[in-house]
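Data block below; observations after.
Apart from one protein chain that is not included, each protein chain of the complex appears where it belongs.
Going in written order, the chains are labelled A, B and C, and every chain counts its residues from 1.
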Amino acid sequence: MRDIRVSSLAEAVDGIRDGMTILISGFGNAGIPVELIHAVIDQGAKDLTIVCNNAGSGRTDIAGLLAAGRVRKVICSYPKSSGAVVFERLYAAGRIELELVPQGTLSERMRAAGAGVGGFYTPTGAGTRLAEGKEVRHLNGRDHVLEMPLKGDVALIKAERADRWGNLTYNLAARNFAPTMAMAADLTIVQARRIVELGALDPETIVTPSIFVDRLIEVPNPEPAGRP
Amino acid sequence: MRDIRVSSLAEAVDGIRDGMTILISGFGNAGIPVELIHAVIDQGAKDLTIVCNNAGSGRTDIAGLLAAGRVRKVICSYPKSSGAVVFERLYAAGRIELELVPQGTLSERMRAAGAGVGGFYTPTGAGTRLAEGKEVRHLNGRDHVLEMPLKGDVALIKAERADRWGNLTYNLAARNFAPTMAMAADLTIVQARRIVELGALDPETIVTPSIFVDRLIEVPNPEPAGRP
Amino acid sequence: MTLTREQLAARVAADVPDGAFVNLGIGLPTLVANFVPADREVIYHSENGILGMGPAPKKGEENPDLINASKQYVTLMPGAAIVHHTDAFAMIRGGHIDLALLGALQVSATGDLANWTTSPNLLMPGVGGGMDLAVGAARVWALMEHNTRDGQPKILECCTLPLTAARVVDRIYTNLAVIDVTEDGLVVREMAPGLDFAELQRRTGATLTLANDWRAIGLSA
Partner (left out) sequence: MTLTREQLAARVAADVPDGAFVNLGIGLPTLVANFVPADREVIYHSENGILGMGPAPKKGEENPDLINASKQYVTLMPGAAIVHHTDAFAMIRGGHIDLALLGALQVSATGDLANWTTSPNLLMPGVGGGMDLAVGAARVWALMEHNTRDGQPKILECCTLPLTAARVVDRIYTNLAVIDVTEDGLVVREMAPGLDFAELQRRTGATLTLANDWRAIGLSA
């Protein structure tokens, strides 16, 4: 029987090791898996690379992980959100590494990792600083940059509903990076607001199919992200 | 106001010209836009390249288009379905060209066209006859083949429900190639079993968003595909 | 005279086609939506996964899971669709967005766009979806003040700031003029009422051509 439910947040994040790459769902404060991130803070893994669109705001969740000194490198498109005070301080002090990736390329690179694409050419970024050092190829009348898959050891995902196989739905624009990140990690860990009976989700409206999910925990009343 | 509904099948396929590439949704007999294909037969465009997973069975729809001598080339993964008598005869007689593409690569190439990917590396097909003449690159410990986007001038799509903007849902496994093909053509033409009021489709369960659709016609009782 | 921000936004709005799929960048472009005539059905795209975005919600009806790319609360129009990020960017990168309105720091005579960082050493940069939009949208209109605060031109033969994308801008709207980027260079279609061409050229860092049928910018706001 496939039943990927775990009984605690600690169990959900068990086995995350120093030096791993963690994909974290969310855009702004929507879709951030706050409780899972806090479980990682409690768990203690360090020297992490995190991939997320923003670099955390306020003092909790992503910013909390940064403030706890666990993150070596951030891969993101937009670290300078309002309230990204923790990242700003660490970056100014040279204590954190930043890989800046255009948002669509960030998403497409993770999709490539999830879909078995070994690399792809995109015109985004061609001729800019963000393509420096990358292979450029003229295709279909336009310069393209070769971009490589971006795979996570772990993905931390916030979902709305889930079943014991790991099928997921999301709430509105909190969906954002989650379905792509769920595909792109070796170990995909999900916190869902509600776990329902197997068969309760309409097969035609499941957004993330079970095959992309490895562990599941119910968090009925998740905290908002980015608290001061 | 955006209202892409047209009033006849003839109007739906108006402007299709000789030599165009047409993507046709469906897998086996599920999801084949029979009425749109018949409208193309009536419309008269010839020297077409068609892209579809199978090369038609029976005598109607895709097989009908082939039998009418309108198709110069078929790009597909599996032409030899049971009942593909028309294709078999034309192919044996050397009267039709075949580009055989692994099914996942076929789908991914169309997705690339729709998503602005200029080319991608895949291990599928490496070291086989289907990769002959293609660039091979060793990535992540494995040979990969460079595959190029496959774009349609036109896509013919069968959907279940639609609204006047062109948002679509599908019925079960009749979904198959349709969402990808809808993205991958300059002109995406849809027959839907039912057109509903704008706003009647749940925003979270729309499968093909309106931006990928150009023309829409209601066909309430579509014929099954592959009739003898 | 020069246009106010509202007048500029209104001028741009007048050109946004009925039925178009449009992405609005942060800042001035976002303002444009307020001036699009009510009888036009424009479908707004937000790169975090919304197609068919509506205006800001009423006070008290904000949903933290329904925000736009600028992280502002929004609503959905009837006909809206929610997609994931990769699909939202497929719309952009695949050329499906009819029109992107982007704020600009500099635009070159060949349509190069610089709008993502003023910093030569990339201290605290952020690129977001700007490069994707500039490269992917079918048409790109750049919106900006014609000059910097200290009077320097922002339209230049070549951008001096780090590029967002090369040869992508189709049209430039400033508080002084509406300028098309053409194969024959920058062509001025409209000028602010009372402005003369010599003055416009003086305030511009690239050679301009005045269209034969140029006219004064109509001010509706």
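Assume contacts are C-beta pairs under 8 Å (C-beta built on N, C-alpha and C of every residue); 3 or more make two chains touch, one makes a residue touch a chain.
For clarity, every value in this text was computed on a predicted model and none was experimentally measured.
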I'd like to know which visible chains would be in contact with the absent chain if the whole complex were considered.
A, B
Cross-chain touch to the chain not pictured, restricted to B:Thr21, B:Thr60, B:Ser77 or B:Asn167, is B:Ser77
Chain not shown: contacting residue from B:Ile50, B:Val86 or B:Val207
B:Val207
Pick out which of A:Thr21, A:Asn167 or A:Gln191 touches the chain that's been left out of the picture.
A:Asn167
In terms of residues, what is the contact footprint of the unshown chain on subunit A?
1-2, 111, 113-117, 163-165, 167, 183, 197-199, 201, 203-204, 206, 209-212
Those residues of subunit B which, in the complete complex, touch the missing chain:
27-31, 53, 77-82, 88, 91-92, 100-105, 107-108, 110-111, 122-130, 171-180, 207, 224
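By our rule, only the chains that are shown with their structure count from here on.
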Clusters that remain linked by touching, subunit C excluded
one piece
Chain at maximum distance from subunit A, centres defined as averaged CA atoms:
B
Separation of mean Cα positions, subunit C and subunit A [Å, integer]
30
Compute the distance, rounded to whole Å, between the mean C-alpha positions of subunit B and subunit C.
35
Residue numbers in subunit A touching 2 or more other chains?
108, 122-124, 172, 175, 207
Mind pulling the residue numbers of subunit C that touch at least two other chains?
82-83, 86, 89, 92-93, 136
